[in-house]
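A protein chain is absent from this complex, but the other protein chains hold their places.
Labels run A and B following the written order; every chain starts at residue 1.
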Amino acid sequence: MKHKLTGRVAGAIALATATALALTGCGGSSSSGSGSDTLKLVVADYGTGPDNASSKFWQGIVDDFEKANPDIKVKVTSIPWTNFDQQVQTMVQNKQFPDITEGDYFSNYAQDGLLYKASDVLSKPDNLLPAFKDQGSYNGEQYGMPWTTSSRTLFYNKKIFADAGISAAPKTWADLQADAAKIKAKGETGFGLPLGAEEAQAESLLWMLGAGGGYQTDGKYTIDSAANVTAFTFLKNLVKAGDTEPNPGTVNRTDLWQQFAQGKVGMINGSPALIPIIQKAGVLQDSDWASVPIVGQNGPLDTTLGVCDNVAAFNANGHQAQIKKFLDFAYQDKYQLAFDKEYDLLPATTSAADALASDPIFGPFLTALPKSIQYPSDTSWANVKTKIQQTIGTAVTGDPKQVLGQLQQTATSAS
Amino acid sequence: MSTTLTTATPSALVPPARPPRRRTGKTIAVTIAAYAVAVIFLLPYVEMVLVAGRPANELLDPTYFPQHFTFKNFTTLWSSGGLGGNIATSLEIAAGATLLVLIVALPAAYYTARRKFRGRTLFLLLVLATQMFQPAAMLVGLQREFTDFQLPSPTISLILIDAGFNMAFAVWILNAFFSSIPVELEEAAMVDGCSRVRAMFRITLPLAAPGIVTALIFTFISAWNEFLVALTLSLGSEPSKMPLTVAVNNFIGQYSIDWGHLFAASVIATVPVVILFALIERRVVGGLTAGAVK
Partner (left out) sequence: MASRTSPLRSIGRAATPLLWIGPAIALIAVVVLWPVVVMIQSSFQRIGGEGYVVGYNGLDNFRTLFHEPYLSGVLLRTLVWTVGVVVVTMLISLALAQLFNQRFPGRRVARWALIIPWACSVMMTALIFRWALDRSAGVINVFLHDLGLVKLGSNHADWLGNPHWAMFWMMLVAVFVSLPFSTYAILSGLQGIPGDVYEAASLDGATSWRSYRHVTLPLLRPAILVATLINIINVFNSFPIIWEMTKGGPGYQTSTTTTYMVAIKQGNVGESASLSVINFALVIVIVIVYLATTKWKEQVDA
C-alpha cells in the first residue's frame, strides 16, 4: 500500500478549510455590489411604453448630475408598480440595500433604523408639500419625502354615454349603477373596477370614502366599519349585475386603463396619468372623454384620495453626503415640473406647486390636494396593504363583512 | 423476483425486449396516435414561437397565426434589453452548478459504489432523503441563510443552491452506473500497476460516461430553468445581472404584459435546453432505469 495517507489527510483538511472559507464569504464586502461612490437608485415605472419609461427620465437627471458631480456615480433600476413593494422588500430582506428608492415607502424601514431623516439628506426639507408630511413620518420625524402627487377623479367616455342615452355624468351611486347598466346593455363595460393586486388599496379607499368610511378613523383602523361594508355590498351587487368587467379581483388598473383608452369602458376612476395613455392609444379624441369628481353614495366627493409617491434614503451603505447632493439636485423645480409634465402628475414641493398654480388643467387638482385623504402611515400599514391587495377582490364575490373583518383583524393584531 | 429489475443494470447494457410481431394495421394506428400525441406536446411551444413573432399591433388579434411574422421582438431584446447579460448570468449559474456537482458527486458516488465503508448505508439514506427536499419548501430558510452568508453576489449563492439540490439525484444515478461496471476491470488495471485513482480515470470513467453526461445535463437544465430561488435571491441585482427566468418574469407588469418580448426571450432561453435534451434523449431512458428501478 502506498504511503500516501499523510498526503490524503492533509488534502482533506485543505479541502475542508477551502470549503469553509468559500462559504463564509471571502471578506465582508457588501453584497449590494456598489462601488465606493456609486448610488443605487431604485424607481417605480410610471411610463406607458419604452419611450417614456421612467428609467429614461431618471437617467436624464443622472446624466446631468454626474456632469456636475463627476466623482459620484448613480445606477438607475426601474421596477413596474405591480412588483415594486415585493421587490424592494425582498431586496431589504436580502440585505441588498438600495441607496434611494422612489415609489412607495414603509415606516417599518424607519422603525428599523434603516433610513436617513429627510433633514439629513435634503437642504430644504420644508419645501416639501406640508400636506404629506405626516404620511412620511415616523415618531414625529419625516423619513418619506414626497416626490410626486396626484389625486383621483372619475373619467367617463362621452361617446359611450351618448350612445347609451345618458345625458350627464353620474353624481350618486344610484346614478352610476343605472348608467353602468345602460352601457352594459350596449355591449361595453359599464364601470371598470380594478381590484387586482396592483393597486386595490386605492380603488377600495375611493369607494369607502364614498360611503363616508375609510381605512382609519381618528388614527385607529376601522376597516370593517358599517360604511365600508355598505360600500362593498354596493360593489358586490354592481359586479353581480354584470355592470363591471368580470372578476374584478383579478384585474389591475393598468389593464383597465388601457381598455378605457381603447374606448371599451364607460367609466373608471383615474388620475391625470390616465391622460397620456388615452392620447397614445389614439382612439378617443379629447372631446370624447371628461373627468368629474369621484362619485359618492349620496353625491360627488369633495375630498379625494391624495396619493403621494415617496422618496426614501437608506443608510446601510453610508452614502449620506452623496445622497444629499443627488436629492438636492433632483428636487429642483425644473425636474419636478418636467417629471409632472412627462407623466401628468402633480408636484410635491411648494415652489413647484406655486409655479403650476395658474395652469388651467392642473391648478384645480392642486387646490384639492391639501384637503385630500391619505393612506395610513403607521408601521402596520405595510402588512395590511399587502393583505388588502391580495384579498380585497374577494369582497365583491364573497361576503364583504367577512373579508373586511379579516383585514381589520390583520391590522389590529400586527405590531 | 426478476433479477433484471433489482440489479442496477442500465438498460443500455440490456437488450431491449422485443414485443411479438403485430399486424401492419395496428402499426399504422399506433403511429398516428403517437404522432398526434407528439403534436399535442409540441403545440404550446409552437405557439410560443408564433407569439414571439407577432408585431406589436397584432398582439391582441384573435387569430391563430400572425399576419406578418417578424423578428423585431428578438432584435429589440438585444439592443435595449440587456438580455445578453441575463444569458451570461444563467450560463454562469448553470455551468457553475454543473461543475460543482461533477467535482463533488463523482468521487462520492464512485467511492460508495466500490467500497463498503462504515456509514455507507447512512450516506445513501441521507442522499435518498434529501431527494425529497425541494427549494420551494425551504425558501424562507434558504433566503435567510444565504443573506447571512453575505456572499459577494447572488450568482454564487445560486450556484451552491442549484448544485446542492441536484447532488442527491447525481449521486444516485452515478452510484448505480458505477456499481454496474465490474470491479474486475479496475483490478486488472491495478494488477498492471495503476493506482486505484488512475484506474478510476482510465477504465471506469470512460465506461460510465453516458451516466455521467446524463447526470450533468440534468443538473445543467435544472439550474438553467430554476425560477423561485433565483427570483427571491436576485431581486436586488441590476436587471442585466438577473438570471433568464427572472428576466422573463419581469416582462410581466411592465406596460401591461409585454407578451411579444416575453416569448421572444423565452424562445431564446429554451433553445439551448431543447438541443441538449435531444442529445441525451437516448440516455434518459437508461439513466432513469439506473436510478429509478433500483
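As a convention for this text, a residue touches a chain if its C-beta (ideal position, glycine included) is under 8 Å from a C-beta of that chain, and two chains touch if they have at least 3 such contacts.
Being a predicted model, the structure only gives us computed values, none of them experimental.
**Student:** Who touches the missing chain here, A:Ser123, A:Thr250, A:Gln285 or A:Asn298?
**Tutor:** Answer from the full complex: A:Thr250 touches the omitted chain.
**Student:** Hey, which chain A residues sit against the chain that's not shown?
**Tutor:** Output for chain A: 5-6, 8-9, 11-12, 15-16, 19, 23, 85-86, 89, 92-95, 106, 108-109, 112, 114, 195-197, 242, 246-247, 249-251, 382-383, 386-387, 390-394, 397-398, 402-403, 406, 409, 413-414.
**Student:** Go through chain B and note every residue touching the omitted chain.
**Tutor:** Touch with the absent chain occurs at residues 1-2, 4-6, 11, 14, 16-20, 22, 27, 30-31, 33-35, 37-39, 41-42, 44-45, 47-48, 51, 59-64, 100, 103-105, 107-108, 110-112, 115, 117-119, 123, 126-127, 130-134, 136-142, 144-145, 147, 160-161, 163-165, 167-168, 171, 221, 224-225, 227-228, 245, 248-249, 252, 259, 262-263, 266, 269-270, 273-274, 276-278, 281-282, 284-286, 288-289, 292-294.
Operating definition for what follows: only the chains that are shown with their structure count from here on.
**Student:** Measuring centre to centre with CA averages, how many angstrom lie between chain A and chain B?
**Tutor:** Distance between chain centres: 39 Å.
**Student:** Over in the complex, which chain B residues touch chain A? Could you list them?
**Tutor:** Touch residues, chain B against chain A: 80, 143, 147, 149-154, 160, 195, 232-233, 235-239, 250, 252-256.
**Student:** Touching residues of chain A toward chain B in the complex: what are they?
**Tutor:** 2, 23-26, 28-33, 45, 47-50, 75, 77, 80-83, 87, 90-91, 93-98, 198, 254-255, 258
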